[in-house]
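Inspection log for the structure reproduced underneath, given as structure tokens.
Note that one protein chain of the assembly has been removed; the remaining protein chains are unaltered in position.
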Amino acid sequence: MNTPAAQTLHDPASRGRLLLTLLMLALLWPGLQLSELDLSVLFAGDSASAMAQFVAGFWPLAHDGEFLRLLWRATLETLAMATAGMALALLLALPAALLATRALSLSALSRGGRPGWVGQLLRWPVRGLLIVLRSVPEIVWALLLVRALGLGPGAGVLAIAITYSGMLGKVYSEIFESVDLRPARALLAAGSSRLAAFFYGVLPNAAGELISYGLYRWECALRASVVMGFVGAGGLGQQVDLSLRMFAGGEVASILLVFLVLVLVADLLSRLLRWLLV
Amino acid sequence: MKLTLSGVGLSHAAGPRVLDALDLHIEAGERVAIIGPSGAGKTTLLRLLATALQADCGQFSLHDGDPWRLSARARQRLRSRIGLIHQAPPLPPRQRVVTAVAAGRLGQWSLARSLLNLLYPLDSVGVRDTLARLDLADKLFARCDQLSGGQLQRVGIARVLYQQPELILADEPVSAMDPRLADHTLAVLVHEAQARSVTLVASLHAVELALAHFPRVVGLREGRIVFDRSASDIAPDELAALYANEQLDAPQFIPPPVNPLLRC
Partner (left out) sequence: MKGNRFANLAVLLLLVVTVVLSFRFLDMNLAELFSAEGLRQMGDYASGFSNPDFFPQHLSAIGRGALETLAMSAIGTLLAALLGLLMALAAAGRHGLLARMASRFVLNALRSVPELVWAALMVLAAGLGPNAGTLALALHTTGVLGRLYAEALENTPAAPTDSLCLAGSGRCAAFCYGTLPNIWPQLVAYGLYRWENNIRMASILGFVGAGGLGQMLYVNLSLFQEARAATVILAMLALVLGVDALSSRVRQRWVTA
């Protein structure tokens, strides 16, 4: 080659990368300002010592009998909240999922799986409702319900029921659509009712996934129950909130420990149930 | 860079000896080919020379001493002067050729420069010139998963050339290329080594290529050096003995094909 080498070659990816880098830098500055990020509070002088003192108060763990009884009751309350909330959620979610799913659509039989526009139109409100129900965080519902119904686990149960019915409903309707639909379609084509087609055609195949997801959501509900306690819905969360306000480090540590154990036990339990049933 | 092996041996964990009692001396600037049947230990030998593996007996001298006596940092500096061309280049599929080749100089660049190069290729002209010598200049900004096997091998070679080492160890560098391209690429590699007086040790499957491009050929079989002489002095029956394979060479009885048409 006789021509002298070019100064630099044009890299086709350079423009995109430069723009992306500039964009990220441009967003980083206001981001840092708005979030008021300040890592030094974890290490610096007096706040560190306030937190260090608090953390030092974690030991010894509170273990007097009165407190342990309180803790036991709070744990049971949390468990009951999660279970009752899930039960209600299932009660609402299953019918909603049946309404929203395209698996039982009669008009889809002749269209290779996609319902006609009337079918889509009628399913839309149910789907929309499920999306709205699951998009508002459950703790917001808890906050509102505590003010409506007073402190205590009732608010938590309803909050879980509302939010999780949305989540379960949407995912269940998708699970119905994702299994092999030929048995159900065959039943529908032969003239059986939609409910029968569901029970004999869809449910046997989908049951495993339904149970699996349900158990996973129950574990999430358990954690959510603790979180909702912070706004007064009872259980372990409310206890942590109370102990934090009183700066009782030992109590907070005990409750956190119990919570960790609870989460572990719930994980094992759900795996056991999954193994037994699925 | 010169290297010397005396009585070097190596076994894999609790396994048979892969290399046994090797005596080899290569002067700086020499070009040596290593040939032998599959499983002879060619790759292991090259990895040993590249200081990727450590011998369990014998003496190994690289440049001016045993590399394993050096501190880890000194050994890393030594390694940046050795270039190992892999048979199957370990290149990330999503990486672009310009970055993959530039990675050859990571041992010589500061960390800041290396990281900056990741975002924006700083020496794309240098990389392109290296690729041009291997007829791959047009693939400068292509992604590695868009290349064929032969092209990937050439990118691997380009990376080592870009590194500008004093010792090039090539493990079957042209195995994925068609015979004409393999011959051409090997010629380029040898030319580069000669131009910069770099020691070149290459293991090859194709014996004709070894005899054509390398003045000195070493035969390796079952981990032992069978012969080590200049290419013109090697007799055909020595090559046959090197590649002898009892299982494949035994006379087999092949029944004559039955022609069904004759049966009517």
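Some observations on this one:
In this document, chain identifiers A and B correspond to the written order of the chains, with residue numbering beginning at 1 in each.
We adopt the following convention: a contact is a pair of C-beta atoms (placed from the backbone, for glycine too) under 8 Å apart; a residue touches a chain by one contact, two chains touch by 3 or more.
As the structure is a prediction and not an experimental result, all values here were calculated from the model.
Across the entire complex, the residue among A:19, A:140 or A:268 in touch with the chain not shown is A:140. Touching the chain that is not shown, out of B:103, B:161, B:218 or B:234: B:103 (per the contact rule at the top). For the chain left out of this panel, the touching residue among A:25, A:42, A:118 or A:190 is A:42. One of A:126, A:181 or A:231 touches the chain omitted from the figure, and that residue is A:231. What subunit A contributes to its contact with the hidden chain is residues 27, 30-39, 41-42, 47-48, 50-51, 54, 76-77, 79-81, 83-84, 87, 131-132, 135-137, 139-140, 143-144, 147-149, 153-154, 157-158, 204, 207-208, 223, 226-227, 230-231, 237, 240-241, 244, 256, 260, 263, 273, 276-278.
Touch with the hidden chain on the side of subunit B covers residues 50-52, 76-84, 86, 90-95, 99, 103-104, 106-109, 111, 114-115, 118, 160, 163.
Keep this in mind: only the chains that are shown with their structure count from here on.
Rounded to a whole number, the gap between the C-alpha centres of subunit A and subunit B is 54 angstrom.
Contact residues on subunit A toward subunit B in their complex (touch as defined above): 1, 5-9, 11-14, 17, 21. Touching subunit A in their complex are the following residues of subunit B: 96, 98, 119-121, 124-125, 128-129, 132, 140-141.
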